[in-house]
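Of the protein chains in this complex, one is absent; all others appear in place.
And now, subunit A:
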Amino acid sequence: MTTVEAAAGQGPPGTTAEEDGRVVEDSVADGELFTLIFDRYGEQVHAYLARRVGPDVAEDLTAETFFIAFRQRSRFDSHVGVVRAWLFGIATNLLRRHRRTETRRWRAMAKLPPPEIYGELEERAATQLTAQASRPRLAAALARLAPRDREAFLLVAFGDLTYDEAAKALGIAHGTVCSRIARARRRIRESLDHTDPRSVQ
């Protein structure tokens, strides 16, 4: 757990977390500045949501995320966290209302056949191939995870947050995030190691 597994929350090139924080804080006085935050992170938030609940639901939730963020912008404290993680926290909260949609989606993916692989088997692509071949098992494992473990894991996997940012996004202690993610990783690893077909469904 010492290495942070994901690249620290990256904004688009040329922006820094400090600059984001200033924009949000300045937007309390000048509300229209907040559109900059949408310009910077709208796509990223949508991509994260779409990977969890599909692109259609994600569209609505993206808009809701930014509307809620706008209304709560005066509460954002740049000393406590970065804007990107704050947005992902709001998005994750909204996703809790779509837990069934998400679980259904993972179950459906678990039933899809592994994607056919075209092209050459270069060494670099080999690991990707393994991952894609494992897709049904991974999807089944994600569907079975406790929702809290899954959201912590996916904030890092899909949201590219650090453990620390994920903790702040979820409003929980760093240690709690670590144990939730560790549990999620263990279950995912077990689902791949197991040959028991019941674990794959």
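One rule holds in what follows: a residue touches a chain if its C-beta (ideal position, glycine included) is under 8 Å from a C-beta of that chain, and two chains touch if they have at least 3 such contacts; residues count from 1.
Here is the rule we go by: contacts and distances are computed from a predicted model.
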item	value
From "Succinate dehydrogenase cytochrome b556 subunit", "CU044_5270 family protein", "Urease accessory protein UreF" or "Ester cyclase", the hidden chain's UniProt protein name	"CU044_5270 family protein"
Touch list for subunit A against the chain that is not drawn	5-6, 27, 29-35, 38-39, 42-43, 46-47, 50-51, 54-55, 59-60, 62-64, 66-68, 70-72, 74-75, 93-94, 109, 127-128, 130-132, 134-135, 138-139, 142, 153-154, 156-158, 171, 184-185, 188-189, 192
